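Every protein chain but one is kept in place in this view of the complex.
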Amino acid sequence: MDYLAVVLLEILYMIAFLALISAGLAIVFGMMRVINLAHGEFVMLGGYATIASSKAGINIYLAMLVIAPIVVGAIGLLVERLIVRFLYGRMIDTMLATWGLSLLLTGLVTLIFGNTAVSVPAPIPGYQVGRYQMGGYNLFIVAVTVMLVVSMWLVLRYTRVGLIARGAMLGPDIVSALGHNPRIIYMLTFTVGAALSGLAGGVLAPLTGLLPSAGGAYIAKAFITVITGGAAVVAGTLTTAGLFGTVNQVVSFASTPVIGEIAMLALAIVLLRLMPQGVTGRFFRNST
Amino acid sequence: MTRSGFGIGRIRWNWFAAFSGLLVLLPLASETNTPTLLAIWALFALSLGLMWGYAGILSFGHAAYFGLGAYTYAIASFNIGESTGPLCLAILVPMVVAAIIGAMMFYGRISDVYLGVITLVVTLILNRFMNATAGDAYRIGNARLGGFNGIPAFPILNLPGEPDVQIFGTPYYYVVVACLLGGYLLARFILSSSFGRALIGIRENELRMELLGYNVPALKTAIFAICGGLAGLAGALFANWAEIVTPSVFSLGQSAEVIIWVIVGGVGTLVGPMIGAVLLGTLKIMLGMQTSIDNSLVLGAILILVVLLIPRGFAPAFVAWRGRLLQLQAYRRHARGTTRRRLHLKEAE
Partner (left out) sequence: MSEVVVETRDLSVHFGGVFAVNGVNFSLRERELRCLIGPNGAGKSTFFKSITGQLQGAESSGQVLIRGEEVTTWPTYRIMRLGIGVKTQVPSVMNGLTIEENLWLSASRTNPDAADAIVEEIVAELTLQSIARRQVRELAHGQRQLVEIGLVLANKPWLVLLDEPAAGVTGQEMQRLVAIIRRINRTAALIVVDHDMHFVRMLEARITVFNQGAILVEGSADSVLNDVRVREVYLGNRAR
């Protein structure tokens, strides 16, 4: 019985993890059709911002929930102004340029922070489920993710800002028709997406030692979650996070974590092949 | 029309001979270890450049076939005593895998972005898988897969039929150069055939080619497989050079590097990607010898700058240049004609 509880908790955690690291990329892809291959590095930078400020004495929660998003959001703004805004509409070129950016950021962080892992302890202790010891911090991550997803949905659905954002998804002419400058909206969207990635990185920082190359692990999973999700930002990401998280954990439990990860990647290929517009291109078409 | 045109000039045999001669004489002037590696990278870049520049297929995970070639060679040479079989397998296996994946994508009408994603994910799968194969349980025949440590000390290339005569050092350099030149000639041959012309048409307008009755998915799968095989050959040659294969051959970094080589050298030519590989490869080796400037940083900056500053990529820039050249020739012809007519009129007066 407690084994089942553990499995379920692990699945829940995996789904939340995927949704959390994908949120920033989902906003940017869903709204602007921009595939930011440096997204993993944004998450990594959020982690470094958190660890650095925590080591400087700032409260860990402040560091991860406030500092990290602000720092990475600022970096995102810089990136948008200097690189991304010249490449709108050119998806392959954007992928290439952001891939270059990811290499650049990795190299830069290696230069600044060196190649040894840095870490910060998890602020929440573990707890017992029957005979098993669970990480309490994981529950915090799930909680943050839930709050994030819910607020994203509420903002997009029920606020004026959200309306403009959803209009932007349909095209720059809609945004202009609503009386706003599309370029500014895209700039803000990219910045918000970066900030969310930074938030994810901050929240995940206490989990393991952080290396400059950590971005690579995040980008792959976030990428497939978002692309197979399709255009709907919240519904798409949730659906595929749910699918992949479940498959990953179930297969992991049945064999090894590596096979679990491979199963997830293989499922992504199958989904993309069958539904090139993403899951929400085929089902749940009118969701947010 | 049948031998030139379509943006591909005829082979300048004198240049080719001169260049080949240079390559042959190189060992007299320098060591061959680095040039061998550069030639291998040039072959790898050629395999991507052929597909991307002429058929319009950009794979974000071309390192998958490079890696498959390397691993196939290593595993096969442990199991088969002699190296000729393994080398052939190292070309065939990536070719077959590429054919399968290509067919899945092209018959499914996957568009460029999703093509990029799928090819990326395939490389990731291979990378993850190979990284996790540590321990005795993971072996194919006599070869232990070795996880992230890879497979060391497999039998290297030997003279066909004589397993005890190994090829390394300067003789191996010649083998690699022969493969590179052979690969180049193969690419040229393909491009001047109607298959190659059809690929160029597909790059320009896939829908129109399909409306003309060309079996577009089959043609794309074919070139994808051929380029996979060429990349596999480069991978096998790399395995022999390094004398060890590790999962880094499947890394995202490796896929990124080859794309950067091709894009810097010039998408839309055959020679460009090879030059890009040699230049950036040399840069990478030089950077590797010091620690103050990181290789990733430099490559990343280069990629960003190239994408931003060459609007719409190299190929259209090349094509526009070619168009202007044709116009210039036409103008010259016209000018000569007018001058002649004016002269005739003068005489008639």
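Letters are used for the chains, namely A and B, taken in the order the chains are written, and counting of residues starts over at 1 for each.
In the analysis below, a residue touches a chain if its C-beta (ideal position, glycine included) is under 8 Å from a C-beta of that chain, and two chains touch if they have at least 3 such contacts.
This is a predicted model, so every value here is computed, not measured.
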Displayed chains contacted by the hidden chain, counting the whole assembly: B
Residue among B:Ala132, B:Ala198 or B:Val278 touching the omitted chain: B:Ala198
Chain not shown: contacting residue from B:Leu23, B:Val216, B:Leu237 or B:Leu303: B:Val216
On chain B, residues whose C-beta touches the chain left out of the figure: 1-2, 5-7, 109, 194, 197-198, 200-201, 203-205, 207-217, 315-316, 319, 323, 326-327, 330
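Here is the rule we go by: only the chains that are shown with their structure count from here on.
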Chain A and chain B, separation of their C-alpha mean positions in angstrom: 34
Residues of chain B touching chain A in the complex: 58, 60, 104-105, 108-114, 116-118, 120-122, 124-125, 128-129, 131-132, 252-253, 256, 259-260, 263, 294-304, 307-308, 312-313
Of all residues in chain A, those that touch chain B in their complex: 35, 83, 86-87, 90-93, 95-97, 99-108, 110-111, 216, 220, 223-224, 227, 256, 258, 261-262, 265-266, 268-269, 272-273, 276
